[in-house]
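The complex appears here minus one protein chain, its other protein chains still in place.
Chain lettering (A and B) follows the sequence in which the chains are written, and residue indices restart at 1 in each chain.
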Amino acid sequence: MAEGVIAYYLTGYGNWWLIGILLLIGLWGIVAQHNLLKKVMALNVMQVAVILYYLNAAQKSGTTLGVLRAGEKVGDVAAYVNPLPHALMLTAIVVALAITGVALALLLKVYRAYGTLEEPEVFRRMQQQ
Amino acid sequence: MNELVLSNVPLWAVLVSLVAAGLILLLDKQPNIREAVTMVAAVIKFTLVLSMLPTVLAGGVVEATPLYIAKDIALQFRVDAFGLLFALLASGLWIVTSVYSIGYMRSLNYGHETGYFASFAVCLSAAMGIAMSGNLLTFFIFYEILTIATYPLVIHRRNSEAVIGGREYMVYLLVAGQVLLIAVAWAHYLAPGVGFTPGGFLADTGASLLALQILFVLFIIGVGVKAAIIPLHGWLPTAMVAPTPVSALLHAVAVVKAGAFAVVRVTGFVFGPELMAELQVGTILAWFAAVTIIFASLRALSEDHLKRRLAYSTVSQLSYVVLGAALATPAAILGAMFHIVAHAFMKITLFFCAGAIYATSHKEYISQLDGLGRKMPFTFGAFTVASLAITGMPLMIGFISKWNLGVGAVEAGQPVFIAVLVGSAILNTAYFFPIVYRAYFGKPQEEAAHAGQQAAHDHHGHYADHGEARPAMLYPLLITATMAFLLGILPNLGLHFWDLANMAVDEVVKGGLWLAGRG
Partner (left out) sequence: MNAHLPILIIVIPLVAGMLAPLLAFFSAPMARGVVLASALAVFAGSVAALLRVLEMGHPWSYYLAGWPPPWGIEYVIDPLSGVMVTLVSFFAVLALDFAGPYLAGRSAREKGAFYALFMLTAGGLLGMCATGDLFNLFVFLEICSLAAYALIAAGGRRSVVAALRYLIIGSVAACMYLLGIGYVYVMTGSLNMGDLTILLPPLLDSPAGILAVVLIATGLAIKTALFPLHGWLPDTYSYTPAPVLAFIAAITTKVSAYALYRIFYFVAETAGPVSATLEVLGWLAAAGILFGSLMAIAQRDFWRMLAYSSVGQVAYIVLGLAIGNSLALIGAVLHIISHAVVKGLLFFIAGSVKWQTGIRTIPEFIGMARHMPLTMGAFLVAAMSMIGLPPAIGFFSKWYLVLGAVEAGRWVFVAVLIISSLLTAVYFFRVIEFAYLKGKRPEDVPEAAVLPPKTGPELPARMLVPILVLSVGAVVLGILNEPLIQNVIQYALPWRLP
């Protein structure tokens, strides 16, 4: 039973499902959580899911990374994983990092201004002013 | 057969008053120069329009296409006989109204006259544009500009009554404008880029009868609000909060006349008599017009406020034009076109009188007018002449249009509308003659009590003792009254209104032939 699940995960669509679930967890967190910090964390989860999606798409079984060591010649292209999604995701990771940085800075400012990160409470205190 | 003259005169005629409006705004601090600009612009405009008269009388058409205003549609000015009729009327009466405005505004000191004269100038540009536009989009653009430019005039007094009146005005006219926009877009889709064609251009577009009927209704709603057809007339009496020269402009020269003009344009030059007969919409529209004529006259009877009574009278009179356009026989169209001229002279005189009375004596209710005719004999003389004309007394200008409308009703095989015309004439008499009677034979109210009451309203005090209106108001109204009388005897006098109307009718009736001659 367990072996079947693992085999499905490795050879079938199992990991795609997991990525999908991860994405939805992120989305759920953003929609349902009241805490702004948790929302930002959920956003990160969502971004990671998308990154994993690309990396998963680049994967081919029986291949290696497209890195040439000194002296090696380019062999059969089919022997390497597709390097382009990896390159794209490097950029996406940097973007995600930058977003997280800005978000944290804003969180800090919100906390200093209102003394809380619970969204309803922030709105309540905004109304009071 | 029809000579096509390419000339930019129509464009200049439109631009003159736009430029004037800009100058007026710049000359905010110098009222004398500012008003001189108005007068100069009015005269130049009239001269420009007049310069096209010989060409058009010779059977020609003046056309100008300065630029393309939208994809496949030109900003096109095309001055035919009917357009010139309206253009001459509007630009001619602008001169008179300007003189009157200056007198009126200086009597009453409302303040901020700069915006007033500027808006007035823009209105005239728009009216010129409407008169001379050669296709529906050009027409629509000027129609909307007219709506907007009139708004500041309606709210000129800036009190809450004026603001509410302005609001109602805007609601009616903007809604109508948007309905008209659908109609214009639809017509453009059916017949891309076709301009006004005598005899109509929608007949061979392949659209179904039902679609064309809906389109007709949209058009009539769009232009009918300005023409104040019941039940779309509500804005007009409310807009009476505007200063009187504005009411004169609204009712005699620009706005409602633009609506009436547009009804004739739509029926005669977009749909055409033949298509209208096929669609069977003419009779329905004629009945709406008939109901409007009678109902508005009845409503006028019960109004004590002089300007509001005139407003309802306008609602009633405008539907004469609509009636003629709806019956769509040659004589009926002739009557409709000439009534645009006739009503302009009659109603502007009446409004000038009402304004002169208000500016001189601060009286705006009919019940206050007792005995005033002896203090202001010239004003009330003019008022009497215009009232007689409006009831359709022979030898007066109103008779000509009514006679032709009656003939048109017989031609159309619906003599029942003659009864409407007669009934309206009786009602006209019923609501105008009491005014004249009161003014001449009524016993003045206790002057002392009145004066005392007015002295309490400090600044009204100096109105208690007054004579005739000041010359700047008196001369214009005497001129228009004289015209109303003279044109009744010699309808062709000076500006050839009668010939123009006849030529326009010929074009509409002969629509197809006319096109063939041109092509």
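Things to note:
The rule is short, and it goes like this: contacts are C-beta pairs under 8 Å (C-beta built on N, C-alpha and C of every residue); 3 or more make two chains touch, one makes a residue touch a chain.
Here the structure is a predicted model, which is why all the values come from computation and not from measurement.
Annotation: of B:148, B:430 or B:486, B:148 touches the absent chain (contact as defined above). Think of the hidden chain as still there; on chain B it touches residues 67-71, 73, 112, 137, 140-141, 144-145, 147-148, 152, 155, 158-160, 163, 166-167, 170, 174-175, 177-179, 181-182, 185-186, 188-189.
In the full complex, the hidden chain is touched by chain A at residues 23, 26-27, 30, 36, 39-40, 43, 46-47, 50, 53-54, 57, 85, 88, 91-92, 95, 98-99, 102-103, 106-107, 109-110, 113-114, 122-123, 126, 129.
Everything below uses one rule, namely that only the chains that are shown with their structure count from here on.
Centre-to-centre separation between chain A and chain B, using Cα means, comes to 70 Å.
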